[in-house]
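Below: the structure, in structure tokens.
Showing chain A:
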Amino acid sequence: MSGLDINAITKAFGNFIAVDNVRLNVPHGTFVCLLGPSGCGKTTLLRMIAGLEEPTSGAIVLDGEDITPLPTHKRNLGMVFQSLALFPHLSVGDNIAYALRIRGASKEEQKKRVDELLTLIHLPGFADRPVAKLSGGQRQRVAIARALALSPKLFLLDEPLSALDAKLREAMQVELRQLQQRLGITTIVVTHDQREAMTMADLVVVMGHGRILQAAPPIEIYRKPADAFVADFIGITNLLPAEVDSAGRTTILGTAIPGLAMPAGVTRASVSIRPEDVHLGQPGSRAITGQVTFVRDLGGTIETFVEVGSTSIIAVATPRERPNVSVGAKVGVTLPPESCVVLGS
Partner candidate 1 sequence: MRREAPKSFADYTPLLFPGLMLVVFFVVPFSTMIAVSFFKRNPAGFYTPDFVIDNYARFLTTFFAGVLGFSLMLAVLVAVCCVSIAFPFTYLLTKRSRRAQTLWLVGLLSVLSLSEVIIGFAWSTLFSQTAGITNLFVALGLMDKPVALLPTFGAVLAGMIYQALPYTILVLYPALVRLDPTLLEAARTLGASPVKAFFNVVTPALRNTIVATLIMVFVFALGSYLLPQILGRPRHWTLSVLITDQAIYQSNMPFAAAMAVFLVLISLALVGLTLLVGRRENAL
Partner candidate 2 sequence: MNRLISTQVSRRSVLGAGLATAGVLAMPSILRAQDKSLKVGVYGGYFKKSFDEHVFPDFTKATGIAVESVAEPTGEAWLVQLEQAAKAGQAPADLSMMSQTSTLKGQSTELWTPLDTSKFKHYGDLLPRFINKYPDGRVAGIGAVAWWITLVSNTDVYKEAPTSWAAFWDKANEDKLGLLALASNSFLLEVTAKTFMGGTNALDTEEGLNKAFEKLAEVKPNVRLWYRDEAQFEQALKSGEIPMGQYYHDVTGLAIADGFHVRTTFPKEGGIQDSGNWVLSRASTKVDEAHAFIDYMSQPSMQGVMSRKVGTTPTLKKEVLDLTPAEFASVSSDIEPIIPRYDLYTSKADWINQKWTELIVG
């Protein structure tokens, strides 16, 4: 079977369970983002895949081979560290050629591969530079090139872009995704930045407290979050209480939402609705009535904060559909039932 199979992996540090019985199948060539807040176990999981931590139980299978007992240096993988870990005493070329040199490749072979990789990362002619003389983005690329020198089966990156400034980070996200698609290499990136995950990943794996909360394509995660934690972690959302009234209708904040069905037997639940799905209009019987407390006009988008009782609802609109509201005005909030996701408790 091709790809990476993580089979019931658990890692305990003393009493603390960092990774709790995680199962995940990553098909060959997939770009996976492990996403979650710090301490959720994503880095530990990545390090176990790399062989830098030993699992307490479970197995890691790569292309049908159980690599759990293999030491890191025999796993045929490339890894980019958060600190980048470029070797300070070596030039750019020697850093990239390190893996080849360890394997005893000839000088010509090393040079050829270094030139190839430098072209790939858009830094041709940089081979003789000392790494200390590089900019942050250049160092980033060199670290990537070094990890790819041996065309590994698995490409692992631990918060690779966290040291870059916001603009460069966005550019590198795109570049990294394009590079991965060109090489078709199975890639796993650890990040806490959901935007980064949305940009790059085929598969986003949201983790919390050592477990996988949801593993799905980015848009599905966004549209259909499995629970309140995922919904809240991925993007901005409105989490609203829903209940079934005596007439069997589903109501939110006292207003019935026709067409929104609760799972059988559930009478109370949280509902997630993305701000861009919330419509504002004139107060009316079919809408939830609230009062505008703040309007943030960002030019590209307009965020409107509406208070309904003690609950705050955010609505986002584009300038074209700009709602005609001002602070203090009464508005009617409409929630399209098809955009409401009833969350599991």
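Definition applied: a residue touches a chain if its C-beta (ideal position, glycine included) is under 8 Å from a C-beta of that chain, and two chains touch if they have at least 3 such contacts; residues count from 1.
How were these picked? Simply put, all candidates are chains of the complex that A comes from, given by their letters.
All of these numbers come straight from a predicted model, not from anything done at the bench.
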item: Chain touching chain A (counting every copy) in this complex, out of 1 or 2; value: 1
item: Partner candidate 1, residues of chain A touching it in the complex; value: 50-52, 71-75, 77-79, 81-83, 85, 87-90, 98-99, 102-103, 146-147, 149-150, 156
